[in-house]
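The other protein chains are all here in position, but one chain of the complex has been omitted.
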Amino acid sequence: MGLFMQTLINGILIGGIFITIAVGFSISYGVMHIVDFAVGEWIMLGAFTAFWLNMYTNVDPLLLIPFIALFFALIGYLFQPVIQKVVNIKHRSAAMMALAFTFGLSTLIRGSALTLWGFNNRNLITVLSEKNVDLFGITVPAIRAGATVFSILVTAAFAYFLYRTKTGITIRAAAENKTVAGLMGIDGHRISRLVYSIYVGLTAMSGVFIGSIFSVFPDMGLRYTAFAFFVVVAGGMGSFSGAIVAGLMLGLISSFVSVYMGGAYVFLILFFILYLILVFFPKGILGKGW
Amino acid sequence: MELLEIKNLQHMFGGLKAISDLNIKVKPRMIYGVIGANGAGKTTLFNLITGIYRPTVGQILLEGKSLVGKQSYEISRLGVARTFQNLRLFNDLTVIENIHIGQIYTNRGRGKNRTTKDLPGEIRRLLELFGLDERATEKAGNLPYGMQRKLEIARALATDPKLLLLDEPAAGMNPKEVMGLVDLIKEVKNQYPDITIVLIEHQMKLVEGLCEYVSVMNFGQIIANGIVREVQSNPIVIKAYLGETEVG
Partner (left out) sequence: MLKMKQLTQPRVIIFILSLIVLCTLPWVVSSFILRIATGIMMWIGLALSWNMLGGYMGYISFGHGASFGVGAYITGLLMMLLHLPFFVALIISGVITYIFAMIVGYPTLRLSGSYFAIGTWAFAEMMRQLVLVLDTTGGPEGLRLPPMLNDNFFYFVMFGLALLVFLTAYFFFENSDFGLKVKAVREEEVAARTLGLNTTWIKNQVFALSSMFAGIIGGAFAYWITYIHPDSVLGPLIADQMVIMVLLGGIGTLFGPVIGAIVLYVGNQYMLAAWGQSSAYLIILGLAICLVILFLPEGLLSLPRVFKSTTKGAFARLFSPPRKTRI
């Protein structure tokens, strides 16, 4: 029973972080209609930025989070026009070209990271590392609890932004129907740029948490790309509530499978479920995707 | 016997009734018009006939054979061809290739071998009829809009259909082009006298010039049937449809 509860709590806590990634990813898909294969690389870059900054400045990685979020939001803001250019290419399958472009981008970033930093694992030490908190009688690492609480707060803030502010409502309108939004005088390009920037910032920020819970290594992106796809596909592309359910589901599945079946099976099971959901519930398990 | 008979057709999108209790009878060799405002369910009707959607309730019979539950390609091989309101050409293929693809199943899947028709000759005939012969080797996507519309009709005709469904063939055309299209469809009917044409339109001009018989749709239902002159003077129709636009 103790193991079960431990696994359950762990699963929920990890799921909390995936939700943040999924929400950004899925709203960016909604607006730009590009599946970003580089999502895991932004996580990796966020984690590494925290690692190097911490090494040279000794500032706690958790305190670096606002800076990293803003810095990557800026990168996203500056980089978005390049992706927009690919989307606008006159080609018989522009969307597929954009997909392949992000695929190339992820290969490029991963290759650069491997070449620069090698294959080694690094640990991101924060003030919460190696501390524990007591949650319903279960001892959990403080960093996991902290990361989850923070992620939930960020996600809630983002939800507030999307549903309660004028810009947020504009974004949702653009995500639901670009042409109609265009008719209503919404500048699609400005919205795309803003959304991509938010998405990259949120994702890199989550990277700091993921890096401090697990470890930091150049090859880590691939795994989190898979996770992000899982959450977004299972939740339904662009669905906020779907992303929350799917994020928790992902956390629980990976936590239970690794405890009860062994770590080697985690990805086998996850990819299998991902494939089944895609084929049988292409709009997500809640049926709320676009 | 009727060529096309639709009985008690009903179709729902979610909880929304797009088509309700619709009945149509089309006699062979007719040009039949279905008119109605945007959103009246006209395109949905075509999508039901061609098997893109499956009706919730009702029957669709082609020469007495049911089309409901059949796949689009099977329906096409039985002799139903269509065009699309928003063009769906094979843009990266040439004009000839577009028409040629239409010809591949001209045997209509009736268990016989390929038709004995002279297929390359048929392509030449269609190109000439639609004035596409000079641009036959160009990519369909590079044609001007009006020619793309014609190519879609040519491609549909290449399947050697019994029933040709035209979905707003005059969409996006100016009045002069519409008159040209009327003449063209008349010429098509002249050269292929056995074909039955059903066309969807909301421009009255085209319907007046072509159709012997029309049905008026409003909110997924047929509100009037009859000869064009009769329907135009029907008060229900005027109120529901013609009244909204300038008559004349």
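Remarks
As written, the chain order gives the labels A and B, with residue 1 at the start of each chain.
FYI, contacts are C-beta pairs under 8 Å (C-beta built on N, C-alpha and C of every residue); 3 or more make two chains touch, one makes a residue touch a chain.
Just so it is clear, the model here is predicted, and its values are computed rather than measured.
The missing chain, though absent from the display, is touched by one residue of B:M12, B:I101 or B:M179; that residue is B:I101. Only one of A:R110, A:R144 or A:R193 touches the chain withheld from this view, namely A:R110. For the chain missing from the display, the contacting residue among B:R82, B:K150, B:K189 or B:H202 is B:R82, taking the whole complex into account. Among A:I68, A:V86, A:I198 or A:L248, only A:V86 touches the chain left out of the display. Listed for subunit A, the residues touching the missing chain in the whole complex are 34-35, 82, 85-86, 89, 91-93, 95-97, 99-101, 103-112, 114-115, 222, 226, 229, 233, 264-265, 267-268, 271-272, 274-275, 278-280, 282. Within subunit B, the residues in touch with the undisplayed chain are 50-52, 71-73, 75-77, 81-82, 84, 88-93, 97, 100-102, 104-105, 109, 155-156, 159.
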